[in-house]
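In what follows, a single structure is set out as structure tokens and then discussed.
Missing here: one protein chain of the complex. Every other protein chain is in place.
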């Protein structure tokens, strides 16, 4: 350990469900084989630098509650301490990936050049630390929502100077992601949206966002980055309306700007809920549309109307999420990131570890339940039976037909539909046999 | 008047804001010229047969409250009484359009052929009544959600027989719409969605829905129907999830199935709210995407989580809606339909007239305020000023550029964005000068 | 079995978690001892006549989907068939209790006297059936929301005649509950609220409701009914606002009308969610205020804004509910009712059994997890430690003190609070060790 912050906390090990340690893995056993693959390789966990190291415990009605050795964060020497503590935590947890925003890892400089230099020097440190450890970069991203320059959007800003600043920032972050061997590059457009339509030119802003994302793809190919470009949907907050509202909205946008083969989605449970969907809905839809990329496995509180970004803690919910991921073939470049923050009253280093350990165990349980359902095949069998009528040649002929000829047959009384039970309760019971 | 139901209620006339009649138009003056066009031709009001004549006052916890001379509705002779009363009301209100579902106007028959025959005989009656009156058909549609055969979807049903039955039903309704000179044909997919993903094949269902809508378009062209095909988005209710969730979702779907040039949207305020949007958002987005067709101007209660389908009563909200409609050039084949139902305690014929009169006045006030804002130009001027930077050749060059060259300029300190006020409060005040 | 409806479905037995029967209890083992008491005596399951036998599968956009041998329900002979099938189902499930509304069990008569006579004749049948079976009545209640006479409220109706009709109805239902040995009497005020404040005299309506509830209590004592009077909170739907909004609102109402010692609450998970609360919040608050009576263990869909009344299927949620019930001492006269309806596509007798079997298993799992947490004591220990400061004499002196003397000590620097971690994540992990 390079810093005393986590002093007294040993690396977390798998000890099985009967462990009496508060900080053991009871279910996450990286080497355990699930459906022919190591559990670690299925889940591909990542820790988020942002919430775990940069966020200080503030909320709209209160300031910092945490006290960390790397505060105040506006000093470069503290950024080094932060990096030390972050990699200490990676050593403790043993998760295979981490993620960052540029703003998480270095203090803003006086101008772009200084911000850039600071960023690069931290990336150097990361490179060194990664050289001696198994931990890899799941994705990098640019924070284009925190600083006041982004208040009216990044690529969608009414001011072209901000568009340019965003382009420079993303290039910088893509370069670093590429250098560190990152497997994806993410864009979350927290300010790409509006506060009021009264001052917003929707058409212009969407066109600029479409052009910007094309520039990202062009740059990816230029530099030979082999990872996946991911967009993260969210309906609102901080914006009143965010353009990347949900999976369906993003898919329409990608099609309009010719990007549906180039860009995939990073789907967060909390954002699904804010958009009025279940997490499994967003995952299943993205899989169906061919744009399922990666996930942020942090939940929202169902009784709060904002993004609470809590660690997952409900196995039945998580099992359905992995069920759809496994059905879609599992992750390729994507993984399970925790874009989760401690509650602001969880002050201690212990809490930071406990949040991750609990989350990883929940995911392990969910994955195993999902795999068992896949292997049992009960849900797929039920689907096959329910849609069996569509497998006939007659059904396919129907689709190639036209209204007049169908009308004739229906009118002649040759087609009289008979409702059949949808069996929802029995299928819900079935799922509960596995979780 | 052909029936005593509305006895004692005279045709509603424009009497101006100082009228002391409870049932006069205070603001809706059909012949008044607004932005060079008669108010009636801007607003293109339609009365919905469904909520006004077929709905009996039930809700999930209670049955019929209304008592109408055309009940019980399962008898053909009552369908004739209903038609008489409906056209009496059109005569009283003087609105230019009406709309129907097949199920609104005739009782279900024992089989499709009987349902069809009953339907045609009512369409005959409509044809006769319309021959002697100015009232026209804004749109027809098929109710493919009420009968138990549709419980698992129409075009998305797991059973191909239901797909066929839906095709026959829509053909019948399109034919009638065409015969009556209808200006649009609407599809609302209340059961095209799911109750649980556990029993749902998303990919198959969406493909079937895409094929069905293509068949609608093919049939439109086959019969020479010149009206617009409209899809009505709604996020949920009765379904847990409806595929036509909102404008953005529908647009993605239309693109995927090659229909974005053929199909437009019928946008309802209440459905916008259920989807987490403002009505003006849905309108502005549809206009931006080129799919703004027609509107259902009925609001939801902001404190209720279901579709309350109330008559509009808030001028500032309605003014913003018409502002976006006017900005988009106004209605072509579309219009302002009231897909609104009386509250179930509003038992009297008087209430039915009062609901419509109040709604039409609210829309007239909204339209005039919107036109005044357009003519004043204050909002457009503010937009032009805010986005002025994008009008320069440099800005356009930026869009044609690439990350490396932009980075170089930003890094050299040549681009340093300066935030400017978004002026939201001043613009909100501006709107209030007109409503 | 008295009727072929459930033909082929054997009585459900406990077969343990490894059963391969779709309709076995995997976890609900009535005789298993949990915390010194039989599981059946903890859970006290009840089946609701309403949703399981009277509801026909309709929703706001569609009519009946179910086909039952006891339809149409407006005939007395069918009410007898319904009773036969209901008790057949009680025999199959073996749950110890059932519940009814008057309107569930008999068709409305032409006038009150006929409705009353019909009701009594069904109660006679129930009495006979119960004489030979272990099944008991958890509670009776009056449906004062379905018929059009109740559209503007029962005890809160603007028309005193409706108040009187409500009084007569409740007397009838209380008498029958008493006769059948019911252990509680429930009031749910689905129409006690308003659609619009514009036509509502809040003060008068609340006073009338307060007087009515006092009359219920007076009548209970007059007839010597020893059961508990329960009010069921719900925030809205069908009303825009229901007076019995949530636990806190009901408690304020009970205090105002002097009833907090006489009346307890029947708390439903779905209604908790509609009111913006978690189920455990409502239970914990009711326990804290001394008004926890009984529960309706049916959930809502978190993505739907109305009361979906689904069977419970999430063990972690249910475990927290029973944790608060056990902490409060468990049920006395109350129990676990399923005020749950099948999804309207679940057409078969099998579905009706499956819904209950799954729900009872989920509750059994939740109860066992809750009991294990109680017995382990980890949460209570954490609470004790967190609030330990309040156990000192100094802390109690503080509460008896005044602002001036406290100010003096704080101002002198003698009191400097030191924040301590709330440990939320660790406690959430703890719960997951048990579910």
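Some notes on this structure:
Letters A, B and C name the chains as they come in the text, with residue numbers starting at 1 for each one.
We take it that a contact is a pair of C-beta atoms (placed from the backbone, for glycine too) under 8 Å apart; a residue touches a chain by one contact, two chains touch by 3 or more.
These numbers come from a predicted model, not from an experiment.
In the complete assembly, the contact with the undisplayed chain comes from C:158, out of C:22, C:60 or C:158.
Which of C:3, C:129, C:179 or C:241 touches the hidden chain is settled by the complete complex: it is C:241. Even with one chain removed from view, chain A keeps its contact list with that chain: residues 57-65, 145-148, 150-152, 190-191, 195-196, 236-238, 240-241, 274, 301, 303-307, 343-345.
Counting over the whole complex, chain C has residues 111-113, 116, 148-149, 151-152, 157-165, 167-168, 170-172, 174, 195-204, 206, 208, 211, 215-216, 218-219, 222, 235-236, 241, 245-246, 248-249, 251-253, 255-256, 275-278, 280-281, 284-285, 288-289, 320, 324, 379, 382-383, 386-387, 389-390, 392, 394-395, 398-399, 401-404, 406-407, 409-413, 415-420, 422-424, 427-428, 430-431 touching the chain that is not drawn.
Contact between chain B and the absent chain runs through residues 17, 22, 26, 65, 273, 276-278, 302-303, 311, 313-317, 342-343, 345-348, 350-351, 354-355, 357-358, 361-362, 419-426, 428-429, 431-433, 435.
Here is the rule we go by: only the chains that are shown with their structure count from here on.
Summarising the inter-chain contacts, the pair of chains with the most C-beta pairs in contact is A-B.
In this assembly, the C-alpha centroid of chain B lies 40 Å from the C-alpha centroid of chain C.
Taking each chain's centre as the average of its CA atoms, chain A and chain B sit 36 Å apart. Annotation for chain A: residues 276-278, 419-420, 422-424, 428, 431 touch two or more other chains.
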